[in-house]
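Sharing a structure below in structure tokens format, with a few things to ask.
Note that one protein chain is taken out, while the other chains of the complex remain in position.
The letters A and B name the chains in turn, as written, and every chain counts its residues from 1.
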Amino acid sequence: MVVPASCTSVVVGTSPKTSIGMPVVHVPFASAASVASGIRESLLINNKGDIHVIAWAGDGGTADIGMASLSGAAERNSDIIYIMYDNEAYMNTGIQRSSSTPVGAWTTTTPIKGKLEQKKDVAKIMIAHGVPYVATASIAYPHDFYNKLSRALKIRGFRFIQLHSPCPVGWRFDDSQTVDVAKAAVETGMWILYEYKDGKLEISNPSKYLIEHNSFKPIEEYLKIQGRFSKISEDLLKELYKERERNIEWLKKAV
Amino acid sequence: MMESKVKIVRINEKLPISFPQNGAAGKTGSWRLYRPIVDNNKCTKCFLCELYCPGNVIETRKDGIQIELDYCKGCGICAKVCPQKAIEMVPETVEVKIA
Partner (left out) sequence: MIGQNKQIERKVMTGNHAVAYAAKLSRVQVVSAYPITPQTSIVEKLSEFIESGELKANIIKVESEHSALAAVYGAAIAGARAFTATSSHGLLYMHEWIHWFSRARIPAVMAVVSRTIGPPWNIWPDHSDFMDQRDTGWIMSFGMDNQEVLDLVIQAFRISEDPSVFLPVMVGLEGFILGGTAMPVDLPPEEEVITFIGERKQPYSVVEDRISIGNLTSPEDTEEIFMEMQKAMERSKELIRKIDAEYGKIFGRSYGGLINCYKCEDSKYIIFTMGAWSGDAMEAIEALREEGIKVGLARIRYVRPFPREEIRELIMNAKLGIVFDRSISFGSYGPLFEDVAASIANDKREGKLVNIVAGLGGVNVTSEDFVKIIEKNINKFESEGEVELLQWYHGGEVMGY
């Protein structure tokens, strides 16, 4: 597993110990996908192709500083699995906005107005690369995530999973609410679960049900349980509704 | 042709490598402010607490739920996701000696 600078570089503990039982390669920020590619090619040339290589990176290491190397690995169809755990800001350095931060969210670098720009859709960018497998997942739906990872493991080529992962500290809610907040994101359509495989897009449940029955909860129900949206303006709230609509329309057409 | 194969030669020098071991970040259970108390009579062993625990410290056993308190940080996610409300978070207390 290849890990660029991120919260994960910290939570694994300090040398000479590590809390992760598999081989882990910590790497500088912009390089997770490239190092993973290098490991993979090394395994292939040495007839050890049965070993999987996974890159595990945050939204900063993926959507921002790691975007070029990610795009390069996707374009080469490098035989790796890339998991972006998306907590929608630079949490390791103390809650600064990333391109993956949603509209209206408070961060320490959007301290008064909230973020004015929309969330960068990395999964969609990966689909545009024509890679064999792209999925979105959420920590609130671990079975769905597990199934997607299992399917990804059976496919060859570049595979990408974007895992929505609420951060209690950065999103301003109590630790115990983590799963509820992640679930609310899906139930309000602020995060939609789907899978793109062999050129076909399929929306996963419960998002599929919610789209078919047009039964998303009001976005406010997701926002009110987090401190980061406590001062969101009416205009930015409208932006969030528009963004949800755009995402749903795009997915409906893509299915 | 000589088959190219890597040979690992150990050197007696400090290298930037670490080995898997419990408690790599110390006894993180000491950070806990609330302790999970499990009512095993209510527990149906649905595994949800084990599945969602971000610290990977919960084990669903035949005789009930086991929580490794040395590393449980007391986030309370297990109590929140338990459909039977079988886990209660109680405040941690410390004994203070009064002179």
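Just so we're on the same page, contacts are C-beta pairs under 8 Å (C-beta built on N, C-alpha and C of every residue); 3 or more make two chains touch, one makes a residue touch a chain.
Note that the coordinates shown come from a computational prediction; the quantities given were computed from them, not determined experimentally.
Visitor: Touch as defined at the start, partner being the missing chain; which of A:76, A:151 or A:217 qualifies?
Guide: Final answer for the missing-chain contact: A:76.
Visitor: Out of A:23, A:111 or A:218, which touches the unshown chain?
Guide: Counting the whole complex, the residue in contact with the absent chain is A:23.
Visitor: On subunit B, where is the contact patch with the chain that was removed from view?
Guide: 2, 4-11, 13-20
Visitor: Touching the missing chain, which residues of subunit A?
Guide: 2, 9-10, 12-18, 20-28, 30-31, 33-46, 48, 51, 68-69, 71-72, 75-76, 78
Keep in mind that, in the parts below, only the chains that are shown with their structure count from here on.
Visitor: Would you mind writing out the residues of subunit A in touch with subunit B in their complex?
Guide: 11-21, 46, 139, 142, 168, 174-180
Visitor: What residues of subunit B sit close enough to touch subunit A in their complex?
Guide: Residues 4-6, 16-26, 51-52, 54, 75-77, 79-81, 89.
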